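If you scroll down you'll find the structure; I have some questions about it.
The complex appears here minus one protein chain, its other protein chains still in place.
Now for subunit A:
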Amino acid sequence: MARRGGRRDQRLTMAAAPVLAVRDLSVALSRNGRSSRVLEAVSFAVAPHEIVALVGASGSGKSTLGLAIQGLLPRDARPEISGSICVAEAELVGAAEPALRQIRRSLVRVVPQDPLSGLDPTMTIGRQMAGKAREREAIAWLRRTGIADPERVARSYPHRLSGGQRQRVLIAMAMLARPRLLIADEPTTALDVLTQAQVLETLRGLTRAEGSALLFITHDLAVATSLADRVVVLEAGQVVEIGPVGAMLAAPQAAATRRLLAARYDLGSDRNRPLPAEGASVAWPAARRDASKVLELVGVSKTLGRRQVVHQVDLSIEAGESVAVVGESGAGKSTLLRIAAGLTKPDAGTVTRLGETRPQIVFQDPVAALTPWLSVGEQVADRLRGLGLNTAERRRRLGEAFAMVGLPESLMAALPGELSVGQCQRAVLARAIVVPPRLLLCDEPASAIDMPLAAAMLNLIGALRRRLGMALLFVTHDIAAARLIGDRIAVMQDGAVIEAGEAEALIARPATAHTRALVAAIPRFETAR
């Protein structure tokens, strides 16, 4: 455990030396007995006080890199590491476990991805942050992360706090050690847009004030560029581009960077055509519309426990129309969607649906929405039962559905566990449209997946609803996604629709402060495209 003598004077030499120096790092992890290269000859450095964003699509190896820098690669995966990782001149590769722990304790700290499961549910915040001895210090740090009542939070158990509060707790817990390097692994993916912006600001402010370097791992180039000094782009385990933010945005060198940039959507994206994620695109065809109402909600209210989650909502959707409902978490949008689907009975108000096919729902978590022990093909074909189709006909319809969502037919026999998250989401869509409903309901289908996948999903849903003539109710916390997918947008706050209108008009001239805040929270590129 004792530090070697040579490290004592490291603070003297630190001014020039990088906080983190990764040189020629290769990592192989084995899964189900097969070993595969996850990182290949990765080299980059982070200077003191610097904010570096590590950007890549899912599967690019960025989280593995984050774990390697903590010396926490999963032991079950029998990691084979070569190369060098130096944190404040301490070598991690090949270091003994006590030395690694010492480094984690005082030099490198992490803000994890999912704040909801990142805290011990059986222990108060104060105790798991610092133990009894340093409770006052913990409270001071909680206050610095922007928590209004740190004393109460320190006495609380995690389940009493919101996602944003928990992420602030995790930031405070990490900063408590005054680390030389803070690694933030997608710390805002699980948070809604408003909270995300605040948490990012907190991260930047605190690390700047404390002089900690920040390595920010993300799939979102806009977040990366709004926060970082330099960007490292990772693809398939290799660094494909590295450089200052401005230069990279002006002239992206690597194809992977250009793809990430293309998949990026914001309030300036062209909503008259698909996002250019998969190459150039032609304009959307006009949707088939008519004035018949596929869904009409009048004066709908719902109380859960003591809280009124939905309050006097009127909403109607015409055939072929797409309506996006936007709001923070807890605004009541998911409950509204469940009421529209007929899964939840409203306490007051009327719900009228058109057509005999029930509305179909695409939920946020595609993996959880599929039965793990049934093949994907079986689950999609389930909805074809009872239509009086023969085997050949069923087989044909199933093939069509798979083709429409862009899944290869070879995956019909696969179990959900063998599919990627993006493929699972496509399978869920295939199940929803194999018998096209008059109304498709989507509950944040693009928020738990990374940016390129989300763009592809928005394109796919936009294409399917136009092709099959479905009306769409799309629930999201991201007003940029709402603008792309919705003809109209309804903004919800505290259970009520506070504003609704044509998408472009509503965003150009928000009538309420809340909508203005939602618009302002969308990260934008700092340099012009």
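In this section, contacts are C-beta pairs under 8 Å (C-beta built on N, C-alpha and C of every residue); 3 or more make two chains touch, one makes a residue touch a chain; residues count from 1.
Note that in this section contacts and distances are computed from a predicted model.
Chemist: Given the options "Radical SAM core domain-containing protein", "Peptide ABC transporter permease", "Aerobic carbon monoxide dehydrogenase (Quinone), small chain" or "Hydrogenase maturation factor HypA", say which is the protein name UniProt records for the missing chain.
Modeler: So the chain that does not appear here would be "Peptide ABC transporter permease", according to UniProt.
Chemist: With the full complex in mind, choose from A:Gly59, A:Gly83 or A:Pro112 the residue touching the hidden chain.
Modeler: In the full complex, the listed residue that touches the missing chain is A:Pro112.
Chemist: Looking at A:Arg31, A:Arg78, A:Arg136 or A:His159, which makes contact with the chain not pictured?
Modeler: A:His159
Chemist: One chain is left out of this view; which of A:Arg31, A:Arg78, A:Arg101 or A:Arg396 touches it in the full complex?
Modeler: Among A:Arg31, A:Arg78, A:Arg101 or A:Arg396, only A:Arg101 touches the chain that is not shown.
Chemist: Please pick, from A:Pro285, A:Gly305, A:Pro372 or A:Gly388, the residue that touches the omitted chain in the full complex.
Modeler: Checking each option in A:Pro285, A:Gly305, A:Pro372 or A:Gly388, the one touching the absent chain turns out to be A:Gly305.
Chemist: Mind pulling the subunit A residues that touch the left-out chain?
Modeler: These residues of subunit A touch the chain that is not shown: 70, 72, 97-98, 101-106, 109-110, 112-114, 117-123, 128, 157, 159, 170, 173, 177, 305-307.
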